[in-house]
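Of the protein chains in this complex, one is absent; all others appear in place.
Going by the order they are written in, the chains are A and B; count residues from 1 in each one.
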Amino acid sequence: MTEIFGISLPALSGQLLIGLINGSFYALLSLGLAVIFGLLNIINFTHGAQYMMGAFVAWFLLNKTGLGYWWALVIAPIVVGATGVVIERLMLSRLYKLDHLYGLLLTFGLALIIEGAFHHQYGSAGLPYAMPSQLTGGSNLGFMYLPNYRAWVIVASLAICLATWFLIERTKLGSYLRAATENPSLVQAFGINVPRMITLTYGFGVGLAALAGVFAAPIYQVSPQMGSSLIIVVFAVVVIGGMGSIMGSIVTGFGLGIIEGLTKYFYPEASNTVIFVIMAIVLMFRPQGLFGQR
Amino acid sequence: MKLKMKVLAAAAVLALGAGTAHAQISGNVVKIGVLNDQSSLYADLGGQGSVLAARMAIEDFKAKEKGLNVEVVFADHQNKPDVGSQVARRWYDAEGVDAIFDVPNSGVALAVNQVTREKGKAFINSGAASSDLTGKQCSPNTVHWTYDTWMLANGTGKAIVKTGGDTWFFLTADYAFGHALERDTEAVVVKNGGKVLGKVRHPLNTQDFSSFLLQAQASKAKIVGLANAGGDTVNSIKQASEFGIVKGGQNLAGLLVFLTDVHGLGLDKAQGLIFTETWYWDMNDANRAFAKRFAAANGNKYPSMVHAGVYAGVLHYLKAVHALKSDDGTKVVAKMKELPTDDPLFGKGTIRADGRKLHPAYLFEVKKPSESKGPYDYYKLRSTIPANEAFRPIEQGDCPLVKK
Partner (left out) sequence: MSEPQPVASTALDPAWEARYQRIGMAVMFAIFLAAPFVVYPVFLMKALCFALFACAFNLLLGFGGLLSFGHAMFLGMAGYMSAHAAKIWGFPPELAILTGMAASTVLGFFAGLLAIRRQGIYFAMITLALAQMVFFFCLQAPFTGGEDGIQAVPRGKLFGLVNLSNVHAMYFTVLGVFTIGFLLIHRVIHSPYGQVLKAIRENEARAISLGYRTERYKLLAFVLSAGIAGLAGATKAIVFQLASLSDVHWTMSGEVVLMTLLGGMGTIFGPVVGAFIIIAMQSYLAELGAWVTIVQGVIFVVCVLAFRRGIVGELEAFLRRRRGP
């Protein structure tokens, strides 16, 4: 066992790798939140519940229709995204003229309804979801044993995060979206259907949450509470990264996973709090976040 | 206002007088409250199954024929001590509940223990583990049935150390139960010549054990002791298999495992697990008959030892109430300790002065998939620990009720 400055390298690297895996979930979820806030100025508290719905759709598909993991990766985001579109059309669109905090309260209420309904139906003991056979097993990396599935999660999330960033920051569609946020009436005057773009963007952000849920299903129990434990941390990630910045949330998500991993090694009891300490500090000195613009 | 106070005072005196004049059943109904986790990580080992077990006991006691009116109410404590204690308080104060049964989750159990003592009612616990219920926190109003952390530690811990598992790493649920189980097992391991190489505490209801399991692996301890229960145990075992802990040469010791957990895991993941329980459905004809009846009314889910404990506890409680012709909590519990117990599930036994129910404990090993002949056929018996050895000796408990 090699040691550097008295720190056991294998143990540290193991925790860092676990941290990176957790960071993938943070990044994927905060990506969806950042897309929604950055482009629509809506604080989507329902995000955790939508993540949970993604996992449930995957479970449902497997256990009721026999459609497996790879199908779920495509179907779940579409299904949950569609519910997001309905929410936006029926409820959120009425609140755009009001204080942003009403949007927060509405989505908070929706989260309670969704989680309560699932809790009522399924209890909260959690349902098992079988790992896809192509991804079972793992490899011994020397300093730790890395399950294949978790490696897949890191790679896949990174790919999706970068693809989304590219879509929004570098393509024409993305530029329409960004313009529409800054000046909706002007963009509408150019003939672009701004309300529909907003609706579809919300649906897209929600779909990202559901996708994260499908990723989570094989390793965490599929349970109605799975979202509420994560949502607060994800908010912190988004705030630190910069509430409108896509790259900010990706970098902060992975970064936070790593920092949490480090903290779990040196001072495990604080690992849950470190994110909030960082958030408070960032808000004090740079309220727009590390990558945000104000 | 003055007249109102006088009338109230007079009524109070009359009520008090009537109460103490002769023993009687309050409100003419013996009301039993089943308080447990109905929706979260302990819902399977207790939950609605415990309510069913209570009802079966009332039926089998032939309460109606004996002239006793017995009712059952239930509630979900959500694993929160404040919810549990508020429900208990409301039940005792405003709804005429005379006794509370089950209550898994040691934190909640300790809170209910407190409220029951204050109100002079009865608390027969089958679901919680903390040995403090018959130790430092013992009460003349509480009976602790089924199992406790000392019994688990001694049964499982001693057996494993004696077969060579002498270095341990603990993965502990961070609340009263986890701490008690870790403390009692550590004491047994050390007493039998073993060493504890490390411990890590995880929050109750944790989803992701990866970083804790990594630390367990890094410690290179021969045994990873899981001082947790319910969903937490299932998750840690599942993820341990994902991270190749057993493949890497370490062994998992489930310090508290229920039939429902093994069912949730499946035999391929659970095989070889060694643990201690005090009741299993396939041990004799009476148990098998009970299990069949229970499963028929419970969606084909077989009873756990907690369910059996609720059944036996209600039966003995009703016996005491019937003998005393009163449902005064303190008196009934004293009677329960006086009368020897005899029920179809636990056989003959006694309840000690500190509230501890005594019965034998059994060391089980989970069968391999090939050895199981049907659903819920999961255990093989490795050894039996007789009742007088299975539980902590009464003088070691620090219970204030026990005269030294």
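One rule holds for everything that comes next: a residue touches a chain if its C-beta (ideal position, glycine included) is under 8 Å from a C-beta of that chain, and two chains touch if they have at least 3 such contacts.
Only a predicted model underlies this, so the values are computations on that prediction, with no experimental measurement involved.
Although one chain is not drawn, the whole complex shows that of A:62, A:110, A:131 or A:198 it is A:110 that touches it. Among A:9, A:186 or A:277, only A:277 touches the chain left out of the display. Residue-wise, the contact with the chain that is not shown comes from B:75, picked out of B:30, B:57 or B:75. Per the touch definition above, the residue from B:99, B:176 or B:291 contacting the chain not shown is B:176. Although one chain is not displayed, chain A still touches it through residues 43, 91, 94-95, 99-102, 104-106, 108-117, 119-120, 228, 232, 235-236, 239, 243, 269-270, 272-273, 276-277, 279-280, 283-284, 287. Think of the hidden chain as still there; on chain B it touches residues 38-39, 74-76, 80-83, 85-87, 89-90, 93-94, 106-107, 110-111, 114, 174-176, 203-204.
Just so we're on the same page, only the chains that are shown with their structure count from here on.
Only residues 8, 10-11, 14-15, 18-19, 21-22, 119, 123-126, 128, 131, 138, 140, 144-145, 147, 149-150, 219-221, 223, 225-226, 229, 261, 264, 268 of chain A touch chain B when the two sit together in their complex. Chain B meets chain A in the complex at residues 38-41, 43-44, 200, 205, 207-208, 210-211, 214-215, 217-218, 230-231, 235, 238-239, 242-244, 248, 264.
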